[in-house]
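A single protein chain has been omitted from the complex, and every remaining protein chain is retained in its original position.
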Amino acid sequence: MNQILDLLKNIFVYRENKDYEFSLPSNTINENTESNEVEYKNIHPTLSVNLEYLKVKYNALISRDIKFREFIFSSHGREYNACIVFIDGMVDAEIINNFILKPLMLIDKDNKPKTTSVAISNNITVRKVKKFNLENYIFNCLLPQNDIKKIKEFKDIISEINSGNCALFVDTLPIAFSLDVKGFKHRTVSVPQNEVVVKGAQEAFVEVLRVNTSILRRIINNENLIIENTTVGNVSKTNIAICYLKNIANDELVGEVKYRINNLDVDSIISAGELEQLIQDEGFTSFPQLISTERPDRVANLLFNGRVAIIINGSPYVLVAPGILVDFISSPEDLNLKQQFSNILRIIRIIAIFFSLLLPGIYIATTIYHPELIPTELLFSIAASRESVPFPIIFEIVLMEVSFELIREAGLRVPSPIGPTIGIVGALILGEAAVNASIVSPILIIIVSITAICSFAVPDYSLGFTLRFLRFIFLFLGYISGFLGIALGLFIYFGILGGLKSFGVPYLEPYFPIGNKDTAATIFLSPIWLREKRANFLATKRPKDAGNISMLWKKPKD
Amino acid sequence: MKKIFTFAFVALFIILIAVSRYNVNNQSIENLAYVIAIGIDKGENNLIKLTLQIATPSSGSSDSEGSEQTSGATTTTVECSTINSGLNIINSYISKKLNLSHCKIVVFSEEFAVNGISNEIVCLNGNVEIRPGCSIAISKCAAKDFIEITKPVLIKQTARFYEVVVNSGDYTGYSMNVDLSDFYRALHDDSYDSVAILAGINTPSTHTIPNDVNYIDIDTSYKEGQAFIENKNNMQISGLAVFHNGYLIGELNSMDSICHLILQNKLQNAIINIPNPFDNTSIINLSLTQLSPPNINVNLVNGSPYINCKIDLKANIESLYTKSDYSTKENLKIISEYANNYLESHILDYLYKTSKELHSDTIGFGKYMLSKFSTITDFHNQNWGANYKNAFFNIKVNTDVNNGNLIIKN
Partner (left out) sequence: MDYKKISTIEAIALIVVIMVNQVLISVAKDIIIDTASGAWLHTIFISILAIFLFLAMNKLFSKFLNLSIIDISNFLAGKVLKSIVCIALIGFFILSATIIIGNMCRYIHVIYLSNISILYLILTFLIAAIVVAKHDITVIVKNNLMGLYLLFIPILILFGVSFFGTNFSSLFPIFGYSFKDTFLTHDTNIYAFSGLIYLFLINPLLNDTTKYKKIGLISIIISSLYLLLTVVSLLLQFPFSYATEDLFSIYLLSRILSFGNFLERVDALYFFLWILSSFAYLSIIFFFLTDTFKQMTMSSSRTGSMYAFGAIILGFVISIKDITDLRFLQRNVFSYYTIALFILLFSILLISYLKSKKKPFNSN
């Protein structure tokens, strides 16, 4: 009884809308904040200056995978401050320990300068010391490495660090040494299993957080990439990294992501899927609101667009916020293809979405309520095929849809060697036998198979799930009132989509409301040289991602 | 959001309960009987005799493919006072519910049509199920016989057969497809009158040669049923039936139909015979196509309509005889003149026949009068429908003759 009362109250009594709401602010562009920082071109002889500069550059206080190891080594009786800089996860710690730190720190303290001649005059001994060059000495004697470069400029050394080298700074020297100590975890990085592309990178994220961050660093190759660490889970203390490009992503968006992640009161988080459900805006819709991907190149692309990535230790899937509808119908392949091809592919995907959502509903609506819409000959063949079927259409179609879902589920769960067998038994033998036994009509088998194929053509797994689930609702609506029911369903469906927001971004951007379409986040891509802007719904700090003329070679300056 | 879902769920639940009271499944497509042709005859005691042809769809791969008997349709006839009550009577004894949404043709018998068909047309047009694209045909014989005897040949499905056969005028010019919406529109419009397809059974007993017809014209002078045809479908569609205010008042033969199409700017292709200017014993076949819409000018002179038409046609010479020469401009010009004269005289024949004999403005010259008046009352006052019989015509045909053969000079 109470439950019924609650239900009635839920429906009829006004309650104030206490839903949490977050909207991205208006499209103000904070011009590059870096401009007022001191820019150094060349490496300074003073170590502390160099380190300060690098720490600022790398945001070392928040980026936790940048390591600065300061130490002292002595040579020729003098002590020198030195420091190595490297990115954790990209280097081989063994090499650094054994072949950089050991030779530098453990050299003989008594290594006195060699005296070439001694002259004594007026009780003052003047020792002529052999001319000693520290730079050459380190280069020639102290670093047993095969690949060492002497670098004078900061931008070069930063690039070297980003690519996995270790930089050695020594006080008094206006140069830095770049040492090749790259040590990626090659073993664990494998080919993506679930987001396969033809033209594109063939590596996927793995379960280890540091490896994933290093892959991102390697692709993005820019010191503005910030990787912040935090932990979630009162018991599990799962490590989570929030990555974004400092000079592109909107600060409020980054703040919102951090705010949501830091304000979770759960005991444990194991996977990206769990975290996704905990931080999404709207819990009751089945639409995905965060992009979940296993492809580093896709994450890098999205980061360059101004979004925020969330890496969870222990999960090979990386979440990217915000995710809007356009993201879920685009595949990482699209950006690698010419825009004509990818646009054709997207049209095909939209058709697939339409069919997988509505085809059974339209079939049942036309056959029950609108038989005049079907062309005469087609109608006669449908009617003839249903002649000896004992079930009503609704039962027949639900039977087939459910058994299809069963086949799909069974095919997923059984050990992989038996998997294809289920498919063959289910699809071929069962379908054929059902038709021969006049339990279902052949037309219906075609409808169900087209729906199934279309639902596989949807690139995003979660969106595919949503469509599969909603398909049954439209089937039911079409059954009770034909096109009126389908119109009702679509109208409410559009209403839900229109009200949805992902991290403050309306779900149907850039179409409803209208945003700029010269970006990568549109259904129909413009040619790559015209895609010179970042999506304005992300309110990025750098609204353009290419010059007005990106192909400068076409218009050489006179 | 949760509230919305609860609300939608409850609402759907209520609707489901409401709908489940109705047996929806009786409507589903295999439980309907699809009517593909309706025949209306005159019955006893002022009743109408309603004949329905109902499709019997069967799986295409089954055995009875070769036999001629199963044309995929069955017919049933009932006598009733109105179409709707007749449908109800038929529903009471056939096993499925009738559905008219795939009806392709409505056939009226000539006997019935002379007494007026406007009530039936209005009834059919107001029906939700019947398509406005459904053809209207008048048959010389009883509509029941026409529907029962006509057998589809070359096409398996009867419905498809009707669809294709009524459109044969597109490439022959011998008839013209008139659909329900056209007919209804003409019925309600004062400025023009309606025509319908003239169809009929063609058996040896119906073959007749029209009286006093030149041998050149003989191919195009047949109406339905008259031509000497031996074919398994036993039917012929040729000529047009002319109506005035919903009453059948006359018939037009194939040549008239071609003239009708020319004046209506609907001629796509038609082959006519003209006398050969170079050889009295042979005929030249011309394939006619409309070059541009006819230029029609209507004026009232002393109260009677004076109608000027300028017609541009393209004609391809289709025939060759042993000593033909189409290589010189002069020859083509001579043929063109012959063709112009021939067409002009036939179009005038047709126009005077409709205006003087039948008093029916089938072309719709009245429409050209509309712009001459500023209000509808003025137009109604001059009473076009009655005045049309006083019309005078001035026809100017210009054919652009080309050689349509592989050989130019023989």
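We just call them A and B in the order they show up, numbering each chain from 1.
In this section, a residue touches a chain if its C-beta (ideal position, glycine included) is under 8 Å from a C-beta of that chain, and two chains touch if they have at least 3 such contacts.
Since the structure is predicted, the reported quantities are computational estimates derived from the model, not experimental observations.
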Touch partners, limited to displayed chains, of the chain removed from view: A, B
From B:8, B:123 or B:229, residue that would touch the chain that is not displayed: B:8
Contact residue for the chain not shown (choose from B:128, B:301 or B:386): B:128
Residue among B:45, B:322 or B:377 touching the omitted chain: B:377
Options A:304, A:369 or A:503, residue touching the unrepresented chain: A:369
Contact set of chain B toward the excluded chain (per top definition): 3-4, 7-8, 11, 14-15, 18-19, 22, 27, 101, 128, 131-133, 163, 181, 185, 188-191, 364, 367-368, 370-371, 373-380
Contact footprint on chain A, counting only the chain that is left out: 12, 14, 16-17, 23, 26-27, 366, 369-370, 372-373, 375-376, 481-488, 490-492, 494-495, 498-499, 501, 504, 506, 508, 512-515, 536-537
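As a working rule, only the chains that are shown with their structure count from here on.
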Computed distance of Cα centres, chain B from chain A, in Å: 65
In the complex with chain B, residue positions of chain A that touch it: 7, 10-11, 19, 282-285, 367-369, 371-372, 374, 376-377, 379-387, 389, 392-394, 476-477, 479-481, 492, 496, 499
Residue ranges of chain B in contact with chain A within the complex: 1-8, 10, 12, 15-16, 19, 24-25, 27-30, 32, 34, 36, 55, 57-60, 72, 99, 101-102, 104, 129, 131, 157, 159-160, 163
